[in-house]
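A single protein chain has been omitted from the complex, and every remaining protein chain is retained in its original position.
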Amino acid sequence: MQLTPPLPLKQIAGIIDAEFDGDPAFQVTGINEIHRVEKGDLTFVDHPKYYKKVLDSVATTVIINKKMSSPNGKALIFSDDPFRDFVFLIKQFRSFEQASAMISPTAIIGQGTVVQPGAFIGNNVIIGKNCLIHANASIYDHSIIGDNVIIHSGAVLGADAFYFKRRPDYHDKLESCGRVIIEDNVEIGANTTIDKGVSGDTTIGKGSKLDNLIQIGHDTIIGKNCLFAAQVGVAGCVNIEDDVILWGQVGVQKDLTIGKGAVVLGQSGIAKSLKGNTTYFGSPVQDAKAKMKELAIMKRLPEIIEKLSEKE
Amino acid sequence: MQLTPPLPLKQIAGIIDAEFDGDPAFQVTGINEIHRVEKGDLTFVDHPKYYKKVLDSVATTVIINKKMSSPNGKALIFSDDPFRDFVFLIKQFRSFEQASAMISPTAIIGQGTVVQPGAFIGNNVIIGKNCLIHANASIYDHSIIGDNVIIHSGAVLGADAFYFKRRPDYHDKLESCGRVIIEDNVEIGANTTIDKGVSGDTTIGKGSKLDNLIQIGHDTIIGKNCLFAAQVGVAGCVNIEDDVILWGQVGVQKDLTIGKGAVVLGQSGIAKSLKGNTTYFGSPVQDAKAKMKELAIMKRLPEIIEKLSEKE
Partner (left out) sequence: MQLTPPLPLKQIAGIIDAEFDGDPAFQVTGINEIHRVEKGDLTFVDHPKYYKKVLDSVATTVIINKKMSSPNGKALIFSDDPFRDFVFLIKQFRSFEQASAMISPTAIIGQGTVVQPGAFIGNNVIIGKNCLIHANASIYDHSIIGDNVIIHSGAVLGADAFYFKRRPDYHDKLESCGRVIIEDNVEIGANTTIDKGVSGDTTIGKGSKLDNLIQIGHDTIIGKNCLFAAQVGVAGCVNIEDDVILWGQVGVQKDLTIGKGAVVLGQSGIAKSLKGNTTYFGSPVQDAKAKMKELAIMKRLPEIIEKLSEKE
């Protein structure tokens, strides 16, 4: 999430009543969690295991639960609970606004776009030209949709990231302030759900086509001209490059990359990054040819074992 | 389903015009099918294979298709088709009522709760304080929702149990009269569906978080602080204890228990009860370490077989 205009370090620290190390006038231009952080952003870290990663990242302001001097070109804000204070900041800058109508008066809807009855268009949503939003689709606040986009009934764009911190007695929610961005010529199937970014954007690239009942997690970025068949599930913070084809019911775990032109056959499960221009199959996924060989051997196994035993 | 007030055996039997064995004034305090039956309830049995189970259960009144004397402390109602008569009784005491508005005038909605446009709140629904019901969610009649609950767009609470009896030429539907109960601090993802109990309650325990596109079957009871990732499917009459984590696309069959603190990795399929505090993987599911070992051996299989053949 960008801060417009940027705010000085002193003011941000003041909101959460925290001490800081750095120039009080140091500019904070945005707020983002570590996966999608950009230069000028404020982020947070609350576990020593991740201190180095976060301090070495492009983030320039970090809420941290250890007193230290701020590294070159960065500022630090000290907190006994950086997660709590990060969430507090997000709520300051983008809190939930109750809707006043099925189509918010603050939504901008382009020429030639048809919104069917029962579709919900939230506050500050921007929809381009010649789109078709079918009945009972739901588009949460701040989503951005390009031109010539089709969104089928029951699709939900912009629900909250599934992102919790385990506390001793409960799960603490990381409030989402990110957005969903749908580029031109995309089609979103019926009852497909695309979560907003925690603080960055979940993006569906130009010309990609998603079938029905698909889940796309927070902050995931999908390239151009991808085809996903029904019931595919993609977790958060995934990078899927252009021209990737996922067949039905494929599952993709978080925080990995699928290379350009990869094809993944139905019901496969992806737990590690995959190179492009290759066909994959299985759960866990393998090169499709290797997997098929393995399956063939498995079928011949009783016979092979018997033969080996007999020879003796 | 509780009967308030309780009704005497004679009156219940009269509704379905059936003979009975027992004190005509014997009190029937509720109606429940066998999986979730409680003391004082009426239930039914129509197959000799299950006579003993049902007659030994805590049910105190049983509709049965065999003439016999009622066991100690119980009453029997005789029927040539107990399923038909059980359904008839359910329809008498809780029949479908057409809604008169998107938010029923008989619904009770707590202070601070926001209901977004397009959300449907059925008859006799009770929602607690400070909840957020997003656009186009649907909450069927008689559902009960606690405080601080978030329900995302397109979620459906209280659709009918998927429960049919095979007749020679068709499937006969067991009408559902149960409820959905959502405890405090639960979050329900977009387009997730939670079916009502057939006659008992489907319950999501305090602080549990369900991601998008999840299915929870009738009469299933989920404990506290569970986390279910997107596209998980849980059948009916399942007991999931506290702190269970199910990763994406896991499938759980009916009528089993998953122990406290169990973790089940993505796309696993669960057909038997699982002990708690263990990590599982596979379809059918195994201890995750054993499954990983098996997968490693499978990959080395061609090489192993070749070596064994050569040695000879």
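Read from first to last, the chains carry the letters A and B; within each, the first residue is number 1.
The definition used in the following text is that contacts are C-beta pairs under 8 Å (C-beta built on N, C-alpha and C of every residue); 3 or more make two chains touch, one makes a residue touch a chain.
Owing to the predicted nature of the structure, the values given are computational and were not obtained by experimental measurement.
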{"item": "Absent-chain contact - pick from A:D85, A:E187 or A:D219", "value": "A:E187"}
{"item": "Which of B:Q27, B:Q253 or B:T279 contacts the chain that the document leaves out", "value": "B:Q253"}
{"item": "Residues in chain A touching the chain absent from view", "value": "114, 116-118, 132, 134-136, 150, 152-154, 185, 187, 189-191, 207, 209, 211-213, 225, 227, 229-231, 248-249, 266-267, 283, 295, 298-299, 301-302, 305, 308-309, 312"}
{"item": "Where the missing chain touches chain B, by residue", "value": "96, 98-99, 101-102, 118, 120, 122, 136-138, 140, 154, 156, 159-160, 162, 164, 169-171, 173, 191, 193, 195, 213, 215, 217, 231, 233, 235, 249, 251, 253, 267, 269, 271, 283-284, 293-294, 297-298, 301, 304, 308, 311-312"}
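Everything below uses one rule, namely that only the chains that are shown with their structure count from here on.
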{"item": "Centre-to-centre distance between chain B and chain A (centres being mean Cα positions), rounded to whole Å", "value": "32"}
